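Here's the structure we're looking at; comments come further down.
Every protein chain but one is kept in place in this view of the complex.
On to subunit A.
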Amino acid sequence: MNSENHDALVVGGGLVGAAIAYGLQRQGLRTLLLDEGDVAFRASRGNFGLVWVQSKGLGAPHYQRWTRGSAEEWPSLAAELQERTGIGTGLHQPGGVHICLSGEEFEKRGDYMARLQREAGNLGMEYRMIPGAEARDMLPGLGPKVAGVSWTPYDGHASPLYLLRALHTAFTGLGGRYQPNARVERSTAAPQDFSVEAGGIRHRAPRVVLAAGLGNADLAPRFGLSAPVRPERGQILVTERARQVLPMPTTTIRQTEEGSLMLGDSKEDAGFDLGQNPEIMRQIARRAVLSFPWIAELNLVRAWSALRVMAPDGLPIYDQSERFPGAFTANCHSGVTLAGTHANRLAPMIAAGALEPEMAPFTARRFDVRHAA
């Protein structure tokens, strides 16, 4: 078998792997990005496209900070990708709202936002709870059933597919190598010395990053890591294109740069089943129409489901192997939102050889009972 040497191997060419590989290559590491292909579950090709802050990290201030940091990194990442590749990622960060359809929802949301703000500590977190009448001035055609919205200035959205393409193009443009249809089969691990077999070639490098989405669960233990991620299904509906009407995204409704309305997205425990079901689709459509009654007139043109990459506690896992220094893993269910920190903060740490102390709470050892005790 032919053998090749690299400075770094990244396994998985979705949003997480592509952002990290781009960051590593930009740091000057000769990086190989190995990607299984369309037979894999690929959340990066089926997600909702929010760059979202306001629902993330209750009870986990480190995650709140990491998410906010990513929203801050996004504009420079988007500008850099545009300049290097000519591909626009459609980033807009006008702020965003979470719509509450009853007084009770609105009140609960208020408590939730207040707690998030308390947990933000010194970082601070600006938000407002905006009652129905005022919210209706802000958002055209907001329905009479809407009790109110929570608003933060940090939220936004982007095109996840253009982002993925831009990351890949920028990565290869810098000399990085992308190898599709290259599922990692056999592998060996030793400190700063890893080899994997993929696509009929043996690749060696002193660094390996496991960013294979749901594939990480199987790969991680071979590198002295753990990534107990499970699928969580989400279904999405897409309408025909309409003239721009929505000035900002909401947690479950956004209008793309091209004019389509995306309606999302369920959270289902359905194993590795990519099916769709009418009951859930009805719920998604119903909530959308209660939020904005005019959506009822639009035709739906597409619908799909995709699987989120979920850790048991819903937070990302970033880790480095103690047994085999040089091996890292990254897992999250918000790979669009976190692209900014993945490319601009996480990749430099990996290039430098170790995660910084601020990353410690993200370790998978938090699931280890002995560790937790």
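Note that in this section a contact is a pair of C-beta atoms (placed from the backbone, for glycine too) under 8 Å apart; a residue touches a chain by one contact, two chains touch by 3 or more; residues count from 1.
Keep this in mind: contacts and distances are computed from a predicted model.
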Protein that the absent chain corresponds to, by UniProt name, given "Cytochrome P450", "ABC transporter ATP-binding protein", "Glycerol transport system permease protein" or "Sarcosine oxidase subunit alpha": "Sarcosine oxidase subunit alpha"
Hidden partner chain, touching residue among A:A120, A:L161, A:A242 or A:A303: A:A242
Omitted-chain contact residue, chosen from A:D38, A:E258 or A:E279: A:E258
Residue ranges of subunit A at the interface with the undisplayed chain: 140-141, 240-243, 245, 258-259, 261, 293-295, 297-299
